Structures are given as C-alpha cells and as structure tokens.
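As you look at this complex, bear in mind that one protein chain is not there, while each of the others sits in place.
Labels for the chains are A, B, C and D, by order of writing; each one numbers its residues from 1.
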Amino acid sequence: MPQSSNGVAPAAVTPFARLSRRINFQQYVVYLGFLAIFLFFALVLKDSGFLTVRNLTNIMLQTAPATIMAIGLVFVLSAGEIDLSFGSTVAVAALAAAVAMETYGIAAGIVIGLGCGLLIGLINGLLVAYVRLPSFLVTLATMGLFAGVARSLTDLRSIPVTNSTFTGFFGSGSILGIPSLVWWTVLAVAIGHIIYRETRFGAHVLATGDNSRAASVSGISVARIRVAVMMISGGVAALAGLLYAGRLQAAKYTLGESDLMTVIAAVIVGGTLLNGGKGSVIGALVGSLMMGMLNNGLILMGLSVSDQMIVRGLIILAAVAVSLREKAR
Amino acid sequence: MPQSSNGVAPAAVTPFARLSRRINFQQYVVYLGFLAIFLFFALVLKDSGFLTVRNLTNIMLQTAPATIMAIGLVFVLSAGEIDLSFGSTVAVAALAAAVAMETYGIAAGIVIGLGCGLLIGLINGLLVAYVRLPSFLVTLATMGLFAGVARSLTDLRSIPVTNSTFTGFFGSGSILGIPSLVWWTVLAVAIGHIIYRETRFGAHVLATGDNSRAASVSGISVARIRVAVMMISGGVAALAGLLYAGRLQAAKYTLGESDLMTVIAAVIVGGTLLNGGKGSVIGALVGSLMMGMLNNGLILMGLSVSDQMIVRGLIILAAVAVSLREKAR
Amino acid sequence: QTVGPAGEAATPSAVVALTDADLAALKDKGYKAALLWHTSSDFVNAVTAGAKDEFARAGVEVVVTTDAGFDAARQRSDIETALAAKPNVILALPLDPVTSAEAFRQAVTDGTKLVFLSNVPSGYKHGTDYAAIVTDDLFQMGKQAADALAKSIGGKGKVGWIFHDATYYVTNQRDNAFKTTIEKDYPDIKIVAQQGITDPARAEELASAMLLQNPDLDGIYVTWAEPADGVLAALRAAGNTKTKIVTLDLAEPVGLDMVKGGAVVALVADKAYELGRAMAAAGLKSLLGQDAPAFVVAPALTVTKANVADGWKESLNRDAPQSILDALK
Amino acid sequence: MTMTPSEPVLSLKGIRKTFDAITAIENFSLDVHPGEIVALVGDNGAGKSTLIKIISGVYAPTAGSVAIEGQTVSMANATMARAHGIEVVYQDLALADQQPVYMNMFLGREPVNRFGLLDRRRMIAETEKLVTDLDVRIPSAHSTIRDLSGGQRQGVAIARATHWASKLILLDEPTAALGVAETAKVETIVQSLKTRDIGVLIISHSLDQVFKLADRICVLRRGKQIGVRKTSETDKNEIVSMITGLH
Partner (left out) sequence: MTMTPSEPVLSLKGIRKTFDAITAIENFSLDVHPGEIVALVGDNGAGKSTLIKIISGVYAPTAGSVAIEGQTVSMANATMARAHGIEVVYQDLALADQQPVYMNMFLGREPVNRFGLLDRRRMIAETEKLVTDLDVRIPSAHSTIRDLSGGQRQGVAIARATHWASKLILLDEPTAALGVAETAKVETIVQSLKTRDIGVLIISHSLDQVFKLADRICVLRRGKQIGVRKTSETDKNEIVSMITGLH
C-alpha cells in the first residue's frame, strides 16, 4: 500500500494558501466596486452633502425595500430560478394591507399583506416546481397578472395609510434612536444570511441550483425547495410593500414597478450567479446600497435625468469591471 | 472481434422512431400555444373583426419590429449571453437616422442608424468577450447609458421623418401588394433562420452557448462569437428602429423602451433556452406573433386595461403549460 | 388666455351638450366608440367614466379601451387594432403631435370621428381630420398651482420645482406654466432648486437630495400627486414641518395630508369627468353631422381644505374619500 | 462463495425502459441478496446505467417492477432511494460542482448543532477522515468539486456512497477514473461492504475487477439480459463471448 494515509494533503498547500483559503479574497472583490463608487462621490461631492450622516442615513432608508427584495432574489437565483413578479407582489401586498387595515386594523393589515405575498409565491412555486414551467415565463405571466390585480383592486387610486403604529413600525419610526427601516434591513439581512449560509435549507437551495439532479438523488426534494424560494421571494416582497406603505403613508399600484431591474442588478453585482449554485446575502445588501448610493450621488451632482442615466451606466460598467471580471485561469 | 460493423445501430430503432426523429415532434410543441390562442380568439371574437384580413395583417405589421429584435436575441441567448440594451438601441438608431436624414439624405440616415446599432453591439460585445464581464450587467449598464444618450441626443424632442422613400421602404409602403413590413419580417426571419441553422457561424453560436470550453478547444473563437452575437442584436435592433421610424414617420426617445420583456418572452416561448445552446428563429417569429395576437385579441374583447393584464397573464400561463412543460423522463 | 392650435377661441365645455333630440337620433344606431388612452391612471379612469356615462345616454357602446403606456409605437398599434372593431367615434390622447400624426391617419381615412384630449397631431385640420379637441386648461393649472403656493408662503421665499422630465404635452405645459408664473408674477419668490423626474418611485430620493442641499425651502411644486407622496415622505424623514407643497390631481393621501393641515396646501385639478363627458358629446355631435366646436376647454380647479368636498365631486364626479370627509369634521 | 438464502434486498422483475424510440432495456430480472456482490457487465450503451437509474428512482421503468426487501416500490422520484437505504455512485457522479467537498459528502443529511445550524466543523472533520480512508488525495475538504481532478471527484462520490449505504449500494463504473492504488483500496472497501450485509450491484468494464469482487455476473447486451453466472462457475472467456455475442 502506498504512503497515503493523508487523504487531505497539506504537503502541496503553503501556509499563505491556508490563510487565503480561509479568508477567500475572491469573495470580497465584489465589494471593491462599492468602495470605488463611495470614494468617487466622497471626493467629488465633498461639499454637496454626500458625506453627511443624514445623507448616508437617507441612502440606507431609501434602499431598505430594495435590499429586502434582493434577499429573496438571492434565494431564487441560487436555486436556479428567477422571479420577475416580485414588483407586482409589492404593490398587491401594500394595497391589500392598506385596504384591510382601514377596516380591520393593523394586525389584519400585516397578516393579509404578507399573506398575499406568500400566496403569490406559492402560486409561482407550484407552477415552477410541479407543472415544470420555466420560472422566467411563469413569473413574467404572474407579474402582469398581479399588476392587473393591483390595479383593479383599487381602481388605480392611491390609498392612504394612516395607522400611526403601522407607519412608525414599518416606515418612519425609530427604535433606540435607530430608524425602523434600518432595523428591518439589519434583521432581514441577518436572518437571510443565516438561513442562506448556516442552515440545511440554505445548503439545499444551493445544491438545487448547482445540480438539481445531484440534489434530488441526495434526498433533497427539489420541488419543495423551488416552492420555498418562490415563497420567500413573495414574502419578502410583501414585507417590502409594507415598508413602502409605511414610509409613504400611502399605497398605490405603481409601487415596486420600477424595482425589478435595480434589484436584479444589486443581487448580481453582489456576487450571486444568474444561473444558480452560488450567491451572497451580504453581497446583495452591498449591491443594493451601491445602487442607492449611485442614484443619490448622481442627484446630488445636480445632473439632469438624461445625464444621470449616462453617468450611471458608465459607473456601473466601471464598478463591475473592477469587481466582477471573470477569473481567467 | 465482435459483430460490430454497425456503429449506428438501426436494430434498436423502430420505423416510427426514424420518422419521429426526422420530424422531431417535440420541436413543434411550442407552436401549440400559438394555435390554442388563435383558436380561442377566433371563436370568442368571431364577430369583432379579429379574423378579418386587415386585422391579421395588422398583427403582422405591429409585431414586425419586435420579431426582428427577437431574431437578434435568439442568437444572443443561444450563445449563452443576454442583451437588455436592445430597446435603447432602437431609440438611438431611429433618432440618429432621423436626424442624419434631415441633413444628409436617406442613405446617410440608413447607414448612420444601422451603424449606431452595430456600434452599441460592438461595445457590448467587447466588454462581454474581452473584458469578461457578465452580459447581464454590461447590457443593463449600456441600456441606461444609451437611453440617456437617446434622450439627450434630441433633448427629448420627437423628430419627424418626412423622406417618403424612407417611410415607404421601411414603414408604410408595399411591394407587389405586400406591405414592406411584411417583407422585412419575412426577409429577416429567412436570413436569420438560414444563418442560425445552416451556417458554420450558427453552429458555432450554439456550441459556444452549450459548452464554451468545448467550443473553444474546437478552434472556435468564442470571444469573436460573443462579439458577433451582440453586434447582430445591435444591428437588428437598429433595423427595428428604422422600421418604427418609417412606420410612425417620426422618431422618439421612447421607442423600443417597452419592448424588452415582450421580446424576451417571445423568444423563450418560441423554444429558445435562456441558458444557451438551443433555440429557434422560426419559434421566435411564432412567439412574437403570439404576443402580438394576444394584445390584439384582448383589446378587441373590449376588456378594461387592468383586465387585459390579468387575462394576458392567465393566457400566457396556459399557453406555456401546453407547450413548454419540461419533458419528464 | 388659452387658445386652440389654430388660434381658435376656447369654448367652455359646458356648452357642448347633447339635446334630447340628439340623444333620440343616436339611439339604436348601433354606434360604437373606442377610448385610446396614453396611459392608465385615476385621472384617465375619471375621464373614461365621464365618457362612458355620456355614451350610455346615447346608447353608444364602448367596445375598446387601450393604454399605450406612453409608447408612441404602441399607440399606433392600438389605433389599428381598435379600427378592426369598427368604432364610429374615437376618443384619444395623442402622445405627441409628431409621432401621432401618422398614427391616427388610418382612423381619419376610415371616417371615424376623432376627439382628442389636450393636444392634436400636427397638421390635422378641424372638421375634416378631427371633430374636436377637448382640454383641461393646462396653463391655468400650472398658474393656479403657482398662485396657491405663493399665497401659502406669503408671496416670498425659496421654492423647489420638480418637473416631469419627459416629453408629455400635458405635464410639460403645466410645469412650465408654474415656472413662468413664479418668475413673472412673484418677483420675491425664487426657484432655487429644480429636478426632473421620470419615475415617481424615485421622488423621495430626489426630494431628500433637494432638501439636503436646500434645507430652507419654503415650498415645493411637484408635477403630480403620486410623486408628491414621496416628497411628503422626504419631508417627514427630514423632520421638516415648514416646507409647503402644491401638486396637481386629486388623490387621497395628499388630500388627507392637506385636510389635516400638513405640508400640502393645495391640489390643482381639472374636471376629469367633465372632460370625458365633453369629449363624448363632441364626438356624438359630429356623428350627427353637427359642428362640434374646435377647441373645448374645461376649467382648472384649485382645491384646498376649504373646498375639498366640492372639488372632488366637480373633478372626479364622486364623493371625496371617506377618510377626508372624516378628517374635515 | 455461498448464496445467501435470505430474502433478496433488491428484486427486479421484467424491467423494460424505452426512450422515445430507443429501447434501452427489455425484460430484465435480477435479485440481489444482502451481502452479495453482483456485477453488471455489457458493451457500451447496453443499458447498464439506465438500469441503475431505474433502481434508484431517477427514471421510472416503462414496464416491470422494482422491489426492495420484498416490498414493491414505485420510486416516482429520485429522492426516495435514500430513504430505502440505497446509495449510488452514478457514472456522472452527481456532485454539485460549485459546492465544497464536505457539502457534497453530506448533501441531504447535513449535521446541525443544537441551534439547528450547520455543523461545518463536524462535516469537515468527517470528510477528511472519509477521504483519507479512501486513499484518494484531495487538496482540502474545502475544495470546490469543480477544481478537483477526475479521480478526486470519483473518490468523493465513492466515499459518500460507501459511508452512507445501509442496505444496497449501486456502483456505476466506480473505479473508471481511479489510479492503481486507489482502485485497489476501493475494491477492498467494496468487499468490506459484504461484512456489513449490504447488497452491491457494481457495473464495471474491467473483467479482472469483476472476477475479483463479484459473486455473480449479469450480462447485458444491447438492452437484452443475456444471462447471469456464478463467478465460481464461469470464466472470462464465457463472459466475453456473452458480452460481445461471439462464440
């Protein structure tokens, strides 16, 4: 028998390698883009209020709903699926909550709002997992469908949200001096990160997106995983809807409509693969903050909308180029 | 030596199998959705003008630009990439052509219009192929960037296109009694189909999207293929822009903006995989006609706009369910 | 004084009314109408309601309703599709004079009676090409908004101007009228900050930035009610109780804020329902071969806490939302 | 080499499988008893892997029945094989390429600590032990499968299956990518499964290996079951002629 008692061969591995494996530098390269943009604005806008606490807080507050949607999308993409319908879910949930709250009070509003999100996620999930339709088309269809529902639910009107407990809890209040939206973000990211990285469920989501056959022969019910990730996406989108409603003290069918691309971009910039098997909740947070910071900085620069669009495009390209260049081997 | 002179074993293959292999039924299942929707509207709307020659021609005319964009996207998706920027390209090309035509005449207009499209495609392609950035993020960035360019190019003004040779050729004219938009569609689909199915280039696009390492070790320059598909997408989007300009006899920065999702849906409904390696130009045509027919039929049904959205979502789900169910093995 | 495209004097909308004889003559003719809108919104719904009620009186059925989503190409398709249903009257808002000129040509050729809202395709002649233009008094709306804001801040101070940064005749007219009025009539008021907006969802971001750089703003003009929700959220987030807001259109959340003595001091509205009614009446008159006045105007309304109940009724032909009525008590 | 008289752990009856027009397997029947090693041999495309996938529930048979310990199972899906104590080394290995070795080793049965969180430390420690036992050198339990050599990947799949099997193990060419020493070690391990009373169905193109390990040899040719022989009662020549169809 050969001298092979060492299945794991430390011989070929240098000490630096051990360290670098533990820290895994590659994983942090995604954050370079964020840093680059931050430094850029900090320099360019140093007299325009960019670096003030208030402005930085604003960025946090304004990105809260998108960050929370992004967490759901990390699960969906990691499982090898996609969800285009979460924007519509935001609107349905916010409207349903606003309407329910008027009559039945805050608890009913929250339950019904979140329930709508979970239900939409369930419908998407069942169609994807059991009828075996491509999630792109399923959620494209339900995106339109539920946008239609959101519209007819309230005849295109805005609904005020006046319950101050609700608006405090979900939007404009603070707890221990920290705005509630920050709490929500921190909470959602922490829970999302733990579920994603530290639970069996998270591992199964990744395996499903990486190689669904391998997952399924390993005893993982990929169908149930698929339903679950679509429900997570629906659930967090509904939560985002409640946050919008709380923040704006109003709900309207247009809520969430324009978040689709920003949120997908945030998630992908944050290092989650479009094709599944790899992702990061923390990355999605950073990606979302990056998008928010970009919007904020460009406005503060005083650019016209057209120029903002042009410069935003250029900066995203530059940021992606520093961080997401495919590793050449 | 075994009795193995027959490398290709007809023994295990029944005559029916040979036939079915040649016809490849699976490939046509995609069209069932189209047929189902057509029959549905033909029945429901028989007195509402749906089946008139003029209405069916309208569907052809209305979908012409989307169909042509869809052809480009078939190449892009087949090569394993994505293009989100083609809508902006439509606007830039139409505006550039309109502006150039005013001063330098029709030829300059056409050349500059198409040139813009190819240039945008080239930029996307170089970033994707040589800087190795994910095409999703590259084209998301250039989508915004060039939408900004389109806006500032003409300060949000609409530019009239008065050259009647141009408008006849690209929009409202007919040749041999057949509307020029129909000619363009037929031409683009025919050429696209032949390039896709019958040329080495088409085969290399599919191989690149299927397994880029296999393609590259087979002597295929996957970088060049990637640049080429992005340029095709840019080029056909520019052509679509000219068609819009010809049809509306005007160009505006909003052109193409709302085509993104419809075109992607058309392509995927038509049997092209989002992940590369498999697709169909004819399928994209059918998918595009299906989307156009759906819009047309729902309007003629007299539904409110919200109800149109809801019913459209339901019908897409149904159509996809008959045609795109993943083959259980 | 507001005049028509060819310098026609404005006819008050109330003048355009159908007599009993007219109604009798229209009944049982099987006339059909189509409503081809540029978008969907509560405003559009109110116009639709006014039109439908008037059409119903004459026994005319609305067979088609469309929403072009501000897409010129889509509007052209909508027109073609609608014509397949052979409507006798079309009510529409042309997206912009240039792109809609060709779009509506087929309808003119088919002999359909066209009544336009707010603006007119370029080169169209009253009588031969179209039956009438009906419009809200766009200049007055902007002006009254300026007057209301000026009044609330005592005729002097600094204001911010959030305008619609897109080509859309209606908002462009109103936004510019506000600006012109402030500049001409209120020498002591300075517009110190201005920001274009395209996506109402980004209003909070934008207003936050504006307030960050101009914490001492006395007032803000917001182009319409939906983004005003975001501006209110920005004020709340900044703890700002000083800055006043005016906006256009009636919506429950801003209305409630106004009634509760919040930042909103006035909502300027048009008589949306009346616009629809007058459009239908003008179209029907034209069907009867009567001359419809070329240029019909419905007045603008400044709605404040004092007249909110009446304002709602006058503008939208429905009672003000219960929450507002309750808050008034 | 005595045949266990006990109830068979696996019993296949009249299995048939077609893919559209292609008949991959026709009328296949076989029993595997606890502690018995049965080899499945045959030319390329004979239907061996297809059979394995039918047993493990990846494919549903077109006809015929699969029984585990006497109970007919209709394993509509692949997730159930494990529940029946069946482990498989698939020809394509069925590993999640972008995940680390230790995650693949515990896929579907990850240990958790008392807070319900993944016990990575334990997974890593056990992975290092399992891989060491197998003699396949792997850079680290943290390595991503994608970065491993062909033999290293196969080693991971084998370590996983042999560790978890309780009743039946299906091995589809398990040593095809392994080196000389590694192959020898795997053969030892397979033999040791016998003592754990586990039934083994092994596919191999190496007749040396088959004759070394198997109690019985089953030959498939172009989807047809040619015959089953006790290893003690046959020789390579007979098996080769059964595989190739030449006499």
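One rule holds for everything that comes next: a residue touches a chain if its C-beta (ideal position, glycine included) is under 8 Å from a C-beta of that chain, and two chains touch if they have at least 3 such contacts.
Nothing here was measured: the structure is a model prediction, and the numbers come from that model.
Chemist: So one chain is hidden, and I want to know which residue out of B:57, B:152, B:211 or B:258 touches that hidden chain in the complete assembly.
Modeler: B:211
Chemist: Among D:117, D:189 or D:207, which one touches the chain that has been omitted from the display?
Modeler: Answer from the full complex: D:207 touches the omitted chain.
Chemist: Counting contacts across the full complex, list the positions on chain D that touch the omitted chain.
Modeler: Against the left-out chain, chain D lists 19, 22, 42-46, 48-50, 91-92, 136-139, 147-152, 155, 173, 176-183, 205, 207, 222, 240, 243-244.
Chemist: For chain B, which residues reach the chain that was dropped from this view?
Modeler: Residue positions of chain B that touch the missing chain: 1-2, 4-9, 12-13, 21, 194, 198-200, 202-204, 206-207, 210-211, 213-221, 277-278.
Keep in mind that, in the parts below, only the chains that are shown with their structure count from here on.
Chemist: So the centre of each chain is just the mean of its C-alpha atoms; given that, what is the distance between chain C and chain D in Å?
Modeler: Chain centroid spacing, chain C to chain D, equals 72 Å.
Chemist: Could you please state the distance in Å, as a whole number, between where the Cα atoms of chain B are centred and where those of chain D are centred?
Modeler: Result: the chain centres lie 46 Å from each other.
Chemist: Which residue numbers or ranges of chain D touch two or more of the other chains?
Modeler: none
Chemist: Quick one: which residues in chain B touch 2 or more of the other chains?
Modeler: 156, 304-306
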